[in-house]
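Note that one protein chain is taken out, while the other chains of the complex remain in position.
Then we have chain A:
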Amino acid sequence: MKTGARTLIEALQREGVDTIFGYPGGVVLPIYDELYDSSIRHILVRHEQAAAHAADGYARASGRVGVCLATSGPGACNLVTGIATAYMDSIPVVALTGQVPTALLGNDAFQESDITGITMPVTKHNYLVKDANDLDQVIREAFYVARTGRPGPVLVDLPKDVSTSVVKGNRPLPETVSLRGYQPTYEGHVRQIDKAIDLLVGAERPLVYAGGGVVLSEASPELLEFIETAAVPVTTTLMGLGAVPGDHPLNLGMLGMHGTQSANYAVTECDLLIAVGVRFDDRVTGKIETFAPNAAVVHIDIDPAEIGKNKKVDVPIVGDVKAVLRAILRRMKKRGDTANWVARINTWKAQFPLRFRDDERLHPQYVVRQLSDVLQGEGIITSEVGQNQMWTALYYRFTKPRTWITSGGLGTMGYGFPAAIGAHFARPDLPVVDVAGDGSFQMNIQELGTVAHYKIPVKVVILNNMYLGMVRQWQELFYDRRYSYTELPPVDFVKIANAYGVEGIRVEEKGGVREAIETALATDGPFVLDFRVEREENVFPMVPAGAAINEMIGVREE
């Protein structure tokens, strides 16, 4: 006699699931009872939101599907922020939620919420399973939909009676999933590819604008070969950091609102923009009319709906970034002459390096640089959202894909710490560091309990300025320094960490930074580093909202 819960566990094992992040509750007890003696490891988080972020971090670090589990009603609702975060960044996550028994559905039963209705706008797809005999098929479809095409979160809602009921017989499961309404295009159209190559060969100032899609499709080697073969400079989005080595001579670093001067100038001057796995997000483009104003645009993306959504495209190529780049490399017979353009870009890079006031005081950028120097790219960095995120994006040198895990699209404060937990289980061989702000860290600070409980060796680097720093920066620049509700009182993060059984150090002077980072990394378990940094430091360069991206502020003109 096999129950729905047993079927679920077996289906998860068949999908290769080794870790689930979750939180038990009434209607998922049958599932938890099956988990109790299954081979699947379950990590008990302290808040369901963290379970969703951990599953997301696991997925980003490993390239596999992350799984989280919550009970119905409040448990399911607490997943929503995490699911929305994964949705905005196209991360494959399967969220399993308990639901009240089917007989009570729609009756406003205790801990009932219409979670499929609630998550419709933030999932790639979702399911309410009403018959345990459908479970096998639904789980297989859910994982397939989550990881194929443009990846994304899928939610499966499981009423309690579905988990407890007996599954009849063994309905054979087809080897492959076939959904007539879902047929992603992987290979790019050859004629379009040739058009793109013609434009590239004829271009004088071509530029590649690469994003998270490159990381998701594991296309970093192809992208690198492409930019080197064609001698095209590349700029990456926040989500694309690590797709190209940070110190590659053709890499201009990040573009957009907090992009480098050279990247933003290059976009403005280029005559051909090859957009690869990106979606022309407004944080990247600034005022869209002035984004790459003189360029022909080639857009490679697996999601046809992204092409032409924000920016008019001359050559659309729908397909998997990896497959399309391979086809381009195969079909490209000659390359254009970009020597002058590359020289111009190198002049910008030399003229406008990223810099901060590196005096005797403790500047957050200095902390990030030190962390970068210590880790040398051999580790995974997660971040919270705000100034800490942008300083890390700018001053940490990412050399490999999947080593930078951040909430780009939704901008979820509280994301980085639980995501780091997930990343650790995906890559236990690598050190994992969450760079946090004091504001963001307090959004999921309860996960100190989780890292203490399982001795998860995640390190937290808090750039503590006792402000909601990025909001304060906007208030300083655009609201006449009226710091309305952005100042946070001092918090003794070391004491909080200690209370959970986690070690920590507070650092108030520049001299102590390096040693503190090394101590944290040398410690076996979790560690919290509380850096009391310059309070009113800003993230520069910055493009004010609504401006063109070459209109940066906070830059020193040479």
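One rule holds for everything that comes next: a residue touches a chain if its C-beta (ideal position, glycine included) is under 8 Å from a C-beta of that chain, and two chains touch if they have at least 3 such contacts; residues count from 1.
Basically, contacts and distances are computed from a predicted model.
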| remark: Should one name the undisplayed chain from "Aspartyl/glutamyl-tRNA(Asn/Gln) amidotransferase subunit C", "Na+/H+ antiporter subunit MnhG", "4Fe-4S dicluster domain-containing protein" or "Acetolactate synthase small subunit" using UniProt, the answer is "Acetolactate synthase small subunit"
| message | Just to verify: which one of A:E10, A:E225 or A:D303 makes contact with the chain not shown? | response | A:D303
| note | Where A:H125, A:K322 or A:R402 are the choices, the one touching the absent chain is A:H125
| message | For the chain left out of this view, which of A:V65, A:I115 or A:V145 touches it? | response | A:V145
| request: Give the residue, chosen from A:P74, A:G117 or A:P249, that touches the chain omitted from the document. | output: A:G117
| query | Which of A:L44, A:A103, A:L179 or A:I553 sits in contact with the chain that's absent? | reply | A:L179
| Residues in chain A touching the chain absent from view | 116-117, 120-121, 124-125, 128, 145, 179-183, 303-305, 308-309
